[in-house]
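A single protein chain has been omitted from the complex, and every remaining protein chain is retained in its original position.
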Amino acid sequence: MIPGSFDYHAPTSLDDALALLTEHGGDAKILAGGHSLIPAMRFRLAVPEVLVDIGRIPDLEYIREEDGHLAVGGMTREVALEDSDLVNAKYPLLADTARVIADPLVRNLATVGGNLAHADPANDHPATMLAYGASVVARGPNGSRTIAIDDFFVDLFESALESNEILTEIRIPTPPAHGGGAYLKMERKVGDYAVSAVAVQLVLDGGTVSSARIGLTNVNPVPMRAKNAEAELVGKAATDDVLEAAGRAAAGECDPSGDLRGSAEYKRDVTRILTKRAIRKAVERAKGGN
Amino acid sequence: MSRHTIKLTVNGEAVEKEVESRLLLVHFVREVLDLTGTHIGCDTTSCGACTVLLDGRAVKSCTVFAAQADGRSVETIEALAADGTLHPLQEGFWEKHGLQCGYCTPGMILSAKHLLEKNPDPTEEEIRWGISGNLCRCTGYNKIVEAIRYAADKQRESTEEVSA
Partner (left out) sequence: MTHLDDRTEPHSPLPEGASAQVATTDEIRIRTPEKVCGMGHPMKRKEDPRFIQGKGRYVDDVKLPGMLYMDIVRSPYAHAKIKKIDASAALAMDGVLAVITGEDLKAAGDLHWMPTLMSDTQMVLPIEKVAYYAQEICAVVATERYIAADAIEKVVVDYEPLEAVVDPHLALEDKVIVRDDKEKKTNHIWHWEAGDKAATDRVFAEAAHVIEQTMHIPRIHVSSIETCGMVANYSKVTEQMQIYMTSQAPHAHRTVFALVSGLPEQKIQIISPDIGGGFGGKVPVYPGYVCCAVASLVTGKPVKWIEDRSENLQADSFARDYHITAEMAADANGKITGLRVKTLADCGAADAAANPSKFPAGLYSICTGSYDMKAAHIAVDGVYTNKPPGGVAYRCSFRVTEAVHMIERMTDIMAHDLGEDPADFRLKNFIRPDQFPYKSPTGWEYDSGNYKAALDEAMKLIDYRALREEQAAKRERGELMGIGISSFTEVVGAGPSRDFDILGIKMFDSAEIRIHPTGKAIARFGTKSQGQGHETTYAQIVAEELGLPAADVQVEEGDTDTAPYGLGTYASRSTPTAGAAGAMAARKIKAKAKKIAAHLLEVGEEDLEWNVDKFQVKGSPDQAKTIQEIAFAAYTNHPQGMEAGLEATDYYDPPNLTFPFGSYICVVDIDSGTGEVHVRRFVAVDDCGNIINPLIVEGQIHGGLTQGLAPALFEEIVYDENGQNLTGTLADYLVPTAVESPKWETGRTITPSPHHPLGAKGVGESPTVGAPPAIVNAVVDAMWHLGVRHVEIPMTPQRIWAQLREHGVTD
C-alpha cells in the first residue's frame, strides 16, 4: 500500500506554514504526527496534492501550566503527556487518556493537536477535552482565535478549523480542589479504537457532585458530551442509583452504529456501564484531592 | 511528484540521498540503503515489524515519510552489534529463545531498547505493555518478555559495575 504522489513542504515557521496553506487552499493538508493521515494516504482514501509538515516549526511541543490552565502545544506527542509528571499528578483524566491511545510506538509520534483536528469520533482526546471543557487555539493568516471545545467538532471528520488554520495549543482548565476525572475505555485489544469510552471530569462539594462534564468516544457520529448524564449527576450524591441513572442517560443520548465492535445495543450498554464506572473512579479521585 | 535531497544520520553514518516525497522511511531504509533487517508486516500501522529508532524513539517506519527524517538520526537493527559484540537485548533474545521465525525480532528489539532506556527495571506487565505495538505470531510472547528481562538485568549489572 503506497501513497499517491504529492508535494512536500517542511516550513520552519508558522507564518511560512500558513502562507503555504493559504496558497494551496483545499489541495493542501497539514502533516503532524501523520498517524491518521499517512494510513489513510496508503489506502488512497486521502490523496492530498500538497503536504505541509508542521513538525519543523519550533515551539509547538510543550506542556505547561499558566493562567489557570494547562497549555499543551499542538504538536505535543502523546508520549509526552504519558511521561509528564505534571499531567500525571494534576490531570489524571488526560493521563488516563494518553495511555490508552493506540500503542507505545504510535504514541511516540501521534500528536494531541492532530488527534483533535482529525475530528474522528473514534479518537480518544475529543471526549476528554469535552469533559475538561477545554479550548483550542487556532492560528490563521489573520492571527489567533480561541475556539471552545463545545464548538469545535462540527461533523464526522470535520472540525471548526479552516483549511488554512493550524491548531497551535489546547487549553485545559486546571481542576479545582475536589475536582476529579477519569477515562475508561473498552477496546478489543491494545491499539484498537474504543468500542466505547467515557471521560468524566467532576467537582465534589462535600458529598454532592457540584459540577460534571462527560464526554463519549466512538458512540456517535460526532464526538459528544453526554449532557443528560451530566444532568442526572449534578447536584446529587454519587449513589449507585444516581450512577445508574447517569449511565442510562448516556446510553440513551448517544447514537452508536453497529459494526465489528458490536451492535448499537451493545455499545449503548457498554456506555452505560463505563459511565458508571468512570464516574465512580472520578469521585474517588476527587475525594483524594485530584 | 516532488523530490527532495535529505541528509540524515543512519546508524551513526551521514547519508545524503534524493528521494521522492512519498517514499516511506521503511522503503528508504530497506531499498535505498539496503538495510533489510527492518521488515514490513502490514499496511495499517499495526504490526511494528518496521520499528526503527528515530531520534532515539521507537517508531513505525512505515508511517513516516523519508522526507520527515531529514536532519534526524535513524537507528536500525543493523547498528546494534556494529562493533561485533551483541547488545544485551540481542543476547537476551538468543539466550531465552525470544524468537522463532525472526521476522518480528528486529522491531521487538528496537522497541525494547527504547523501553529500557525509559524504564531500566520494568515489571513483566510493563514489558508487555511496552511491546504492545509489536506483533509476534510465533512465540506467544513469554520468551520475548524473558529476553527483555534478561537484558534489563544485564544492563543494570553493568551500570552498577561502572558506578561501583
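A and B label the chains in the order they appear, each numbered from 1.
The rule is simple: contacts are C-beta pairs under 8 Å (C-beta built on N, C-alpha and C of every residue); 3 or more make two chains touch, one makes a residue touch a chain.
Remember, predicted model here, so these are calculated numbers, not experimental data.
Of the options B:Leu53, B:Leu116 or B:Val145, the residue whose C-beta touches the omitted chain is B:Val145. Counting the whole complex, the residues of chain B in touch with the unshown chain are 20, 22-23, 27, 30-31, 34-44, 46-47, 49, 76-78, 80-81, 86, 90, 93-95, 97, 99-106, 109, 124, 127-129, 131-145.
In the full complex, chain A makes contact with the omitted chain through residues 1-2, 4-5, 44, 103, 186, 188-192, 195, 260, 262-263, 266, 269-270, 273-274, 277.
One rule holds in what follows: only the chains that are shown with their structure count from here on.
Centre-to-centre separation between chain A and chain B, using Cα means, comes to 29 Å.
The part of chain A that touches chain B in the complex is made up of residues 1-8, 10, 31, 34-35, 38-39, 42-43, 51, 53, 55, 79, 83, 102-106, 108-109, 190-191. Within the complex, the chain B residues that touch chain A are 1-2, 4, 20-22, 24, 43-46, 48, 51, 54, 57-60, 63-65, 67-68, 70, 111, 114-115, 118, 129-134.
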